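Heads up, one of the protein chains got dropped from this complex, but the rest are sitting where they should.
On to subunit A.
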Amino acid sequence: MSSPTASTPVEKVDGFSRKSVRKTKQKRAQSSSQYKIQGKAVDLNPLPLLKDVSSTEKAALFQRKLQQCCVVFDFMDSLGDLKMKEYKRSTLNELVDFVAVGRGILTEPNYPEVVKMVSFNIFRTLPPSESSEFDPEEDEPSLEASWPHLQLVYEFFIRFLESQEFQPSIAKKYVDQKFILQLLELFNSEDPRERDYLKTVLHRIYGKFLGLRAFIRKQINNIFLQFVYETEHFNGVAELLEILGSIINGFALPLKAEHKQFLVKVLIPLHTVRTLSLFHAQLAYCIVQFLEKDPALTESVIRGLLKFWPKTCSQKEVMFLGELEEILDVIEPTQFVKIQDPLFKQISRCVSSPHFQVAERALYYWNNEYIMSLIEENSAVILPIMFPSLYRISKEHWNPAIVALVYNVLKAFMEMNSPLFDELTATYKSDRQKEKKKEKEREELWKKLRALEIKKGVRKGMQS
């Protein structure tokens, strides 16, 4: 069932097509891959409430309710089975409340039932995207239609995992690698609410199931690598990165080689993806956490960022500058000295960018106290790198706000290291004069050549 898309002709604004004009604003689309074979009506016998039975019977009743909830309904058919859908919903609700407070219901036989119920409900092939050119930045996501049930299932599972009576040693027989694989696939859901729950679920599983940790990390690696190098399409990158953030935060020192590899081979290349804006905050957080754990990684991280520095996408450049500032906020002075040269060469280019947001963001670094103190200590190296572009744009930039910011920066430099500043000004001026002289000479040469041409032409004309 595809939703209607009003096809307005693609407008060209300044020669670039406006993607967002293509679709008219429509109500949030819903889709689901759960469907029902026609004809067979669902009929569930209503069971008594858990609170009404004696404590000895609670465990068995619990199990039966779980089994009932294994039946899946078709929500795309908005009129069918309404009574039964409501029954399931209230049962699920009851289970959610019960699993957190109930005592003695998490018996060993109930574990496989819980996992089975959850699996039946959540594990499904995700419906294909509404439009083949779904742009996660621009378009509204299509939501899961069976969310009224699905949400309760997730809620239930989380409380189950967090329950005081929960025992990973029993659960690990049922929450196994196959379960994890299917769970990870669900992160590609377009529905952000689902992904949020999945994030919590996986976070708790990672916390409790030590035996699955290495597997989970490996699978997440695979997902990311496929995302970066093959498909550039996966909706759950931000959520996975959030989980990774909490994992990285808990790394033991010294860092294992596996983790360092992950940083260099997976996290840094993630910066190259076109849709970076969707998960950049989480990615930057992960990077900074890594560097706080092991500052010796700073050099390779910054070199990696500089290698992948965006050349044509200004929005990304601004993001990179933001991330870089966060890294510099926690950098150690010894590490700073190692990368200051290539770093400030890049900043110097950013500062002279004709895109005012990039220039503005780069200039704003000088408002950061800690970065200023680092620059001060190394002004003899940094000032010569920054000076030419700063001085040039103070004269040439089109944006007056940028020029005003450049004044702030130059003034700071002047006060930092006046003798060096004077020297650089003098060198710059003499260089400019030399350039002008060269240009003049070149022009003279061309004039002479032209004169020669004319002479030759005249001579030829006279001969023929």
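We adopt the following convention: contacts are C-beta pairs under 8 Å (C-beta built on N, C-alpha and C of every residue); 3 or more make two chains touch, one makes a residue touch a chain; residues count from 1.
One rule holds in what follows: contacts and distances are computed from a predicted model.
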Omitted chain (choose from "Cyclin-like domain-containing protein", "Small ribosomal subunit protein uS5", "Copper transport protein" or "High-affinity nitrate transporter 2.1") - UniProt protein name: "Cyclin-like domain-containing protein"
Candidates A:109, A:400 or A:461 - the one touching the absent chain: A:400
Candidates A:211, A:354 or A:457 - the one touching the absent chain: A:211
Touch with the omitted chain, as defined above, among A:156, A:262 or A:285: A:285
Candidates A:116, A:203, A:260 or A:338 - the one touching the absent chain: A:203
Interface residues of subunit A (partner: the chain not displayed): 199-200, 203, 206-207, 210-211, 213-215, 218, 242-243, 245-247, 249-252, 281-282, 284-285, 318, 322, 326, 356-357, 360-361, 364, 367, 376, 394-395, 400-401, 403-405, 407-408, 410-412, 414-419, 421-422, 425-426
